[in-house]
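Just passing along the structure, written as structure tokens.
With one protein chain withheld, the remaining protein chains of the complex are depicted in position.
After this line comes chain A, so read on.
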């Protein structure tokens, strides 16, 4: 059991650290959606709706471009753009993670169409 956890932790850490490793890197390239981007992006849906399609006053990302989303997140992170809660959230992500999240929501709506 302990061994298994170690393996999973290490495997996860490798992916998290974006180490270009072995067989998995190839498979990831082939996959339509980057699994890291996907798992990072899933968090956003809790407030912004599934696939970024908001049904409330909270802004929707559905139909937005990756470039726009990346800029918005970076502006929240730097404090250039004001928000009650997004300034607090955006600081939790590296620029690379922001790019992955932006890529996910900037393309997920195209895949759905």
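The rule we apply is simple: a contact is a pair of C-beta atoms (placed from the backbone, for glycine too) under 8 Å apart; a residue touches a chain by one contact, two chains touch by 3 or more; residues count from 1.
FYI, contacts and distances are computed from a predicted model.
Missing from the rendering is one chain, named in UniProt as "Cytochrome C" (options: "Hemin ABC transporter substrate-binding protein", "RNA polymerase sigma factor, sigma-70 family", "Cytochrome C" or "STAS domain-containing protein").
In the complete complex, the hidden chain is touched by one of A:50, A:65 or A:78, namely A:50.
Within the complete assembly, residues 1-17, 21-24, 27, 35-36, 38-40, 42-50, 54-58, 84-85, 88-93, 97 of chain A touch the chain that is not shown.
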